[in-house]
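Here you go, one structure.
Missing here is one protein chain; the remaining ones are kept as they sit in the complex.
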Amino acid sequence: MSELSASKSKKPAAPKVIITCAVTGGIHTPTMSDALPYKPEDIASQAIAAAQAGAAILHLHARDPQDGRPTPDPAVFMQFLPRIKEATDAIINVTTGGGLNMTVEQRLAAPLIAKPEMCSLNMGSMNFGIYPMADRYKDWKFDWEEAYLRNTDDFIFRNTFRDIERILKMLGEEHGTRFEHECYDVGHLYNVAHFVDRGLLKPPFFVQMIFGILGGIGAELDNLLFMKRTADKLFGSDYRWSVLAAGRHQMNFATQAALLGGSVRVGLEDSLYIGRGTLAASNAEQVTKVRGIVESLGLEIATPDEARSMLGLKGAENVGF
Amino acid sequence: MSELSASKSKKPAAPKVIITCAVTGGIHTPTMSDALPYKPEDIASQAIAAAQAGAAILHLHARDPQDGRPTPDPAVFMQFLPRIKEATDAIINVTTGGGLNMTVEQRLAAPLIAKPEMCSLNMGSMNFGIYPMADRYKDWKFDWEEAYLRNTDDFIFRNTFRDIERILKMLGEEHGTRFEHECYDVGHLYNVAHFVDRGLLKPPFFVQMIFGILGGIGAELDNLLFMKRTADKLFGSDYRWSVLAAGRHQMNFATQAALLGGSVRVGLEDSLYIGRGTLAASNAEQVTKVRGIVESLGLEIATPDEARSMLGLKGAENVGF
Amino acid sequence: MSELSASKSKKPAAPKVIITCAVTGGIHTPTMSDALPYKPEDIASQAIAAAQAGAAILHLHARDPQDGRPTPDPAVFMQFLPRIKEATDAIINVTTGGGLNMTVEQRLAAPLIAKPEMCSLNMGSMNFGIYPMADRYKDWKFDWEEAYLRNTDDFIFRNTFRDIERILKMLGEEHGTRFEHECYDVGHLYNVAHFVDRGLLKPPFFVQMIFGILGGIGAELDNLLFMKRTADKLFGSDYRWSVLAAGRHQMNFATQAALLGGSVRVGLEDSLYIGRGTLAASNAEQVTKVRGIVESLGLEIATPDEARSMLGLKGAENVGF
Partner (left out) sequence: MSELSASKSKKPAAPKVIITCAVTGGIHTPTMSDALPYKPEDIASQAIAAAQAGAAILHLHARDPQDGRPTPDPAVFMQFLPRIKEATDAIINVTTGGGLNMTVEQRLAAPLIAKPEMCSLNMGSMNFGIYPMADRYKDWKFDWEEAYLRNTDDFIFRNTFRDIERILKMLGEEHGTRFEHECYDVGHLYNVAHFVDRGLLKPPFFVQMIFGILGGIGAELDNLLFMKRTADKLFGSDYRWSVLAAGRHQMNFATQAALLGGSVRVGLEDSLYIGRGTLAASNAEQVTKVRGIVESLGLEIATPDEARSMLGLKGAENVGF
């Protein structure tokens, strides 16, 4: 068997893999895992440990310090953002999605104060159904949890074209924040292209492809390849991309993304597990695991500064905290 | 060159092609084409002509007889539904999507009275952006048109899981109506699968795949093949499928669907054109054109009764008008 | 429904469709259809009629005037090539594949004398099994036919890298002939890329993708899209492409190619039929049919001179007959 590929074209070296860690999110609830951080000090310490394990980007939501309920309160964000910034050089990425019960105004409150290097930005409106999870638990740590989950059968995650335009202008144009463009389906990629056509988005974009949320595209590897192919067609070499998949698909999808030259996102926002039926002890444990897989494929992970350069970020010295 | 395919499996004869005609919809406005019917008598006469040209299913919206604005008013529907039923044996399919400014209650008013054999049912919430069309026209026939289009940059076409469940129960279970499951993206197919898993949907489903709406999956033929492949994986042989594409893609996508064994939808709801830059004179003209293409490929179109049998419909004698 | 595609990129007008007609080939035998021409005057008259019907390229093999057996004899070629050249301005494309029983030297004899604008060139060695056809016939017009078919279970269509290199040099470099690069599988596309890498092939290439021969890729539309996608990846905008499929798949594959912006090949070499179970009366009948389909899709066919320009040919005045 020849060591020569029939395809002779000299490929450039594979790009470095940017590991994003989504530390707590707004979806899972405290009942589901003791490891899910919700107190500011726990969010901070898990974020810092994730950065030490190899995460170049930390994607952050805030939660009520008393009961873990997602909160848009900038004051809560400010209890952990500076602490994380001080302890690591990781890129801090603040959600604009928030939790399932917030208006767009609420979702923007903290980002407008924090003016971070990066914010998540969901690229379309969609049903976002996490109600099937409610049936798995009987005893809840906090009152709000069950209804929060069950009501998602009537929940629309709102991100109209006008909302997106506003966020691009208010955060992007005014504060130099760049975005993790979360795409839950093929149409969301076309929405990105629409804003490129309108001149509101400039390369390099960072597209986060998301699989396995009820309401979005399912968690089949074939879907990942199709999203990637569509993005290649729409954006050519103007974009960077990363993948996350919900729950048990997390590591397989990260591996697939790395094989194809993409970056990866892990963290307890996306999955509470470290293996089949085993809860992860921390965010850092997931980062360490995905880093091991990435490196066993002969790839290197990006440092925060390498990620800054790949994504065209403004730098940690230019944020509002 | 051999006349033998290497793939010897005996294929069954290709299924007959069901032509749906979507007569007026709730998207295009009177300014855009004089052929777009909005008076009840025009909707009726164009629908009847479309059936005579070969449409087995007539998909119908109502519009205000004075200014063409989409209306949910059952009284208006009742000015054309009985007339069409009397003149043709085509299957009558009433929208549950309505126009862009209606609540779900309004959208359901006419279907609950008409109890038709078939209703459209959109399988997810999404941005639905038709505002770019507004820039193409300067002089508007009616006052409402421009704002109607432009405001879609902040419009969400609402179809939550709870909404869909209600429609399946109120129309499907109670009145035996079956559905044209409109899928604007890959995730909508997964939503169909979700309702199958929950036991709320029984085969044969009729899946309408829709391409080229801003907010949904784009109009690339490759996307059609991927939607089809995904549906095959999710539904096996439990479903029938049809395709529509917006605007200039209409005939190409219909041809592609027919080549792959699917059915087709045409009509002025979906495109106002009959060829590059030429407005269609009527719905029937589009039906005639697509029928010609289908037949030139050696395929046959389905009669209304053949379509009833393929889709498991209750029959025209069991409707409420 | 909007007439606006979500994908705003202005597409250039679709390229004109080049119809190639493969008049007689070396595979079908006289028993199979009375319409299959083998006398020089019949090959000439059918070729001329095909050109009049819209074929821009005529792909030609010779057959023994007595019994229809494929022959490499340049003298036989010279009985019809000048006649066709005189009567039409179509591009004349001479096979280098010949029949199943010829050496590469024999296959090259006529092309080296005719020095045509274009020759076919098969891009790899492969099994080429047409033996299953033998079971369909009992009474044979000529003695040679049955064994000719049956022995293909042990036949390799030989086109080594060295053979291809020789043909590229002897016909291409020396006589300015360009090629219809026949690709029966994905690897053949990679072989084309290999010769591009070696500097032996210059754009624009004309790639003929072939489906449904036992030994090559099967006749599934999905395969056509994959071949196209692979070619796009390997060649970018450096190539033109066309499709032929064996037997009953002929018209469907031609339609699919046209939908995707490609060209088409028909003719009795590839299929003896005009519809399900109906033998074609002539090559021209197939050309007329495919032309009708192409035009119903809003596309235009290329004249011979337009095809010359698209493919970079040397012109009819520079051939050896």
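Each chain gets a letter, A, B and C, in the order it is written, and its residues are counted from 1.
Simple rule for what comes next: a residue touches a chain if its C-beta (ideal position, glycine included) is under 8 Å from a C-beta of that chain, and two chains touch if they have at least 3 such contacts.
Since the model is a prediction, treat every value here as computed from it, not as a measurement.
Within the complete assembly, A:Leu214 is the residue of A:Leu214, A:Ala284 or A:Val319 that touches the hidden chain. When you scan B:Phe77, B:Tyr131 or B:Tyr190 for touch with the missing chain, the hit is B:Tyr190.
From the options A:Leu244, A:Val264, A:Val287 or A:Ile301, the residue with contact to the chain not on display is A:Leu244.
When the omitted chain is restored, the residue from A:Ala75, A:Leu225 or A:Ala281 that touches it is A:Leu225. Note that of A:Glu117, A:Glu145, A:Asp163 or A:Asp270, the residue touching the chain absent from this view is A:Asp270. Residue in contact with the omitted chain (choice from C:Pro30, C:Gly99, C:Gly129 or C:Pro304): C:Gly129.
Where chain C meets the missing chain, the touching residues are 124-127, 129, 131, 152-156, 158-163, 165, 184-187, 190-191, 193-194, 214-218, 220, 222-223, 226, 229-230, 233.
Where chain A meets the omitted chain, the residues involved are 1-8, 22, 25, 27-28, 32, 129-130, 132-133, 210, 212-222, 225, 229, 244, 246-249, 251-252, 255-256, 259-260, 269-273, 275-276, 289, 292-293, 296-298.
Following the convention adopted for this analysis, only the chains that are shown with their structure count from here on.
For the pair chain A and chain B, the fraction of shared interface numbers is greater than half, so the two copies use mostly the same residues to meet. Centroids of chain B and chain C (each the mean of its C-alpha atoms) stand 40 Å apart. The distance from the centre of chain A to the centre of chain C, each centre being the mean of the chain's C-alpha atoms, comes to 51 Å.
Here the CA centre of chain A is 36 Å from the CA centre of chain B. The set of chain B residues touching two or more other chains comprises 129, 214-218, 220, 222, 229.
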